[in-house]
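With one protein chain held back, the other chains of the complex are shown just where they sit.
Chain lettering (A, B and C) follows the sequence in which the chains are written, and residue indices restart at 1 in each chain.
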Amino acid sequence: MKKLATEEREGMSLIVGTVTHWVCAFIVLFGLYIVAYGHLTPGGGFAGGVILACGFILLMLAFGRKRLAAILPLSRASALDCIGALAFWVLATAGILFGGGVFFRNFLPLGKRLRLWSAGIIPLCNVAIALKVCASLVLVLVALSVLRVKAGGTDEDFITDIEEK
Amino acid sequence: MDPLPLLVAVPLLAGFVLPLAPKHRIRLTDFFALVTSAALVALAIAALRQPDCAYHVGGWGPRAGGPPLGITLVLDGASKLMVLIIAVVTFAVILYSPSYMARFTGKRKFYSLFFLMVAGMNGVVLTGDMFNLFVFLEIASIASYALVAFGCEKQELEASFRYLVLGSIASYMILLGVGLLYAKMGTVNMAHLSSKIAAAGGLAGAGPVTEAGKASALLIFATTLFICGLGLKAALVPFHAWLPDAHPSAPTPISAMLSGLLIKAIGVYALTRVLFTVIGMSDVGTPTLCNLIMVLGILSMVGGGFLAIGQQDFKRLLAYSSISQVGYVILGIGLATPLGIAAGLFHLLNHAIFKSLLFLNAGAVEYRTGTRRLDEMGGLNKRMPATGATSFVGSMSIAGVPPFNGFFSKLLIILACVAAGRYVFASIAVVVSVITLGYFLKVQKQAFFGALKDKWQHVREVPTMMAASMILLALLCLATSALMFKGPRDFFLGHAQRSFTQRQRYVDRVMRPTTADARESTERMD
Amino acid sequence: MLMNLIVVLLMFVAIGAVIAIWTRDLLSALIAIGVVGFTRTVVFVLLRAPDVAITQVVVEVLLLIILIRSAVRREVHTVEAGRNAPGMAVAAAFVVVMLVLGVIAIRELAPFGQPLEVRAGDAPSMTYIKEGKNQTGCGNIVTAVLLDYRGYDTLGEATVLFTAVVGAVVLLRRKSRKSADEAAAPEPAAEAGPAIDPDGDQNLRIEQEETE
Partner (left out) sequence: MVYLLCLIVFSIGIYGVLTQRNLIKIILSLAVAESAVNIFLVLLGYRTKGIAPIDDGTAANFAGAAVDPLPQAMVLTAIVIGLGVLALSMVIAIRLYHRYGTYDITKIRKLRG
């Protein structure tokens, strides 16, 4: 815990850094694969989104919050959270406009079976969900991990401030 | 365009967009929230004008005699009534919120959670699918857990945590119940379940499936789980422990929403829908179940009423009185007669209006004086005429004084009890009504009448918007008395009551095969 | 064979749950919860539910990170168990009644592993399996159910997560109420107190943990 608290100096050994870079690349790649092939193989938007979030969390654990904030500032994570949810909402309601007035109609052509571009809106939904899940989990985890609260403290001892800036 | 999915989609959109609103344009956020809630009222009225129907999401309706493949939304008398109440009370509360919430930070997220809660309630009310019911119940519940703790003070956090723990137990019980029904019947669609349970003989176990006329233990267990789970959400008396802390702790607009709408939409309505439509409480002779529900109602009525008497905290008193009044609703519904259900729903509608009004009154007093203790107030009528007058209307309505709406609905409930031969229950209802009158007279006397205390000499009336929202609700208290007359009563209450008692029509509506589907699979495949 | 294996694993889950709830040491409890979670994943794999297993395992990892990073502090390592006796008795009575009703009820369930068409031939799931790939173009039937047949549920599920996250963030804000003069201003310049750097990073002061 000590190491995590005073992050940027102690977590930064060369080995950890190098390994994290590689592992992180694989995690992100794996997450993207799980998302993109969610309609053909096991997995999907939620699992993929959580895996992508794990990639970011690994970055945070290894390099500290500053580094993560450089890649994905919390304000942007919060915005991406909303945008992911909105994208899913748009896909759902698009059926009313383009799918003969039916909510949640899969209005795109289904395409060839078992290809990447098939199954209509399902892959798009997966992408939207992944974006949403990834952003929201990073948000929650960072918010929780920056907490170092003094017991019984006042408001001023409370550290995080994501929302109001 | 069909208003059904929009009733859920519009508040969801507001919930997703509002956190993105520009930070420095608070007025814009307020305005957007107001427009959204006005749109909800318009949609609810549009839904009211529609004939009863089933809406198959994604076009996955029943094919050739089978069950619906996807999730079904059902619009019938009861859901129309609920959607209308939700929209109207939401509009009044949103009208009240901009001024009241100005003292809190995080207003955009407040509105976001608020509309997510409304979306959850609308989803619960409209759904025709048990698992979907669970999901939307969770949306509404989680938003309310967060909103109860919105102020982040000691008491609020503690109340919210207890609410969250008990609410989650309730949710998992409901989920387990859904799982058990699925295990037996292989479906989660309410209409499909309903027809299968009816074929199996229902709770009485008269059908061929259960052996030798014995009641199905599995169905009994599932029913118990639903009563416990949804009873917890509705805060019926053995399960009420969370409510007296949670409802007063929330910011006032949320207290009004929780007491006025949430416990009814995700508690009472969902319980009624499950018991009548799915389990078949009205069709099958199930005196035990009806008695159990009525006893729960009586316990809530008496328990909530007696606990309310001693309260000095205005909002806490209102919270206890909510338990008591929900008891009336449950009593009426537990009678399972057409008159009883109609009376219960009438009281539900009335309670939504006057309880949210009274909470808004309590908030208005707190807004200007900074206290919720009744013994510190006094003579506020002289300084806050609008608040005083509307709270008088609200108190008299809830106490059951004619010509306000509460009188008529309580009268109907008592009449229904008498008609069903339940004289003891009827007399208890009368006694509790007198108790209610007693503690609301106390509220009026201590807070609004009498001599104005010196420290309140400089108190002013609340801002116009807040006053307008209270006046709107007070007028509705008078207007809904009109439901006593035959025409409106048949249109609203009779229609709503029939949607619970006429189970077969519900099943037929949902299971009717959809006309030739535009998107037949073969056409679209290569 | 498979059933016996699952029974053993479920017993493992039950033991893990007992340890997690009744151990005095918080860290052991979290480890036990981790064991429960990963055993659960194995059960899902054995039950031919790869989608659920993948989601379960990643959620479990994340859940443990959340719990360990935020819950385990130096000053609270051990916990006192038990509430007052009457409360425990009521809880025990409630649970026992539930359990008895449940045990009677589950005797009516079909035996484990019975195919669906035997007990409910008209179940929607039969259509999903038979027609799912043609009707949705999606080979993974679970995804087809999740995002097409019952996409509305998934919208609800995404909303639940969104709600929880908005709720969590709003509860972690620094100041919840404004001071009197801020509230009096008709349109405050900033919604919350002090001016803060846009990325919020300057704000995240890191305090040393209290030394023991």
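Remarks
Here is the rule we use: contacts are C-beta pairs under 8 Å (C-beta built on N, C-alpha and C of every residue); 3 or more make two chains touch, one makes a residue touch a chain.
All of these numbers come straight from a predicted model, not from anything done at the bench.
The chain not shown here is in contact, across the full complex, with A, B, C.
For the chain left out of this panel, the touching residue among B:164, B:200, B:301 or B:349 is B:164.
Touch with the chain that is not drawn comes from one residue among B:179, B:450 or B:488, which is B:179. Although one chain is not drawn, its touching partners on subunit C can still be listed: residues 2-3, 6-7, 10-11, 13-14, 17-18, 20-22, 26, 29-30, 33, 36-37, 40, 43-44, 47-52, 55-56, 59, 62-63, 66-67, 70-71, 76, 79-84, 87-88, 90-92, 94-95, 98-99, 102-103, 106, 109, 112-116, 123-125, 128-130, 132-133, 139-142, 144-146, 150, 153-154, 156-157, 160-161, 163-165, 167-168, 171-172.
Contacts to the hidden chain, counted on subunit A, fall at residues 40-42, 44, 46, 113-114, 133, 140, 143-144, 147, 149-153, 157-158. Mapped onto subunit B, the footprint of the missing chain covers residues 131, 135, 138, 142, 145-146, 149, 152-155, 157-158, 160-161, 164-165, 168-169, 171-172, 175-176, 179, 182-183, 188.
In the analysis below, only the chains that are shown with their structure count from here on.
Arrangement of the chains shown, judged by which pairs touch: all-to-all, with no pair of chains left without contact. Comparing chain pairs B-C and A-C, the larger number of C-beta contacts belongs to A-C.
Centre to centre, using the average C-alpha position, subunit A and subunit B are separated by 35 Å. Averaged C-alpha coordinates give centres for subunit B and subunit C that are 27 Å from one another.
We define each chain's centre as the mean of its Cα atoms; on that basis subunit A and subunit C are separated by 18 Å. Each of residues 12, 16, 19, 57-58, 70, 105-106, 109, 521, 524-525 in subunit B touches at least two other chains.
Residues of subunit A in contact with at least two other chains: 78, 81-82, 85, 89, 92, 103-104, 106, 110-111, 113, 163-164. Against subunit B, in their complex, subunit A makes its touches with residues 78-79, 81-83, 85-86, 89, 92-93, 95-96, 99-106, 109-113, 163-164. Within the complex formed with subunit A, the subunit B residues making contact are 1-2, 4-6, 9, 12-13, 16-17, 19-20, 55-59, 70, 105-106, 109, 518-519, 521, 524-526. Those residues of subunit C that touch subunit A in the complex are listed here as 50-51, 53-55, 58-59, 61-62, 65-66, 69-70, 72-75, 133, 136-140, 142-144, 146-148, 151-152, 154-155, 158-159, 161-162, 164-165, 168-170, 172-176, 190-193, 196-201, 203-210.
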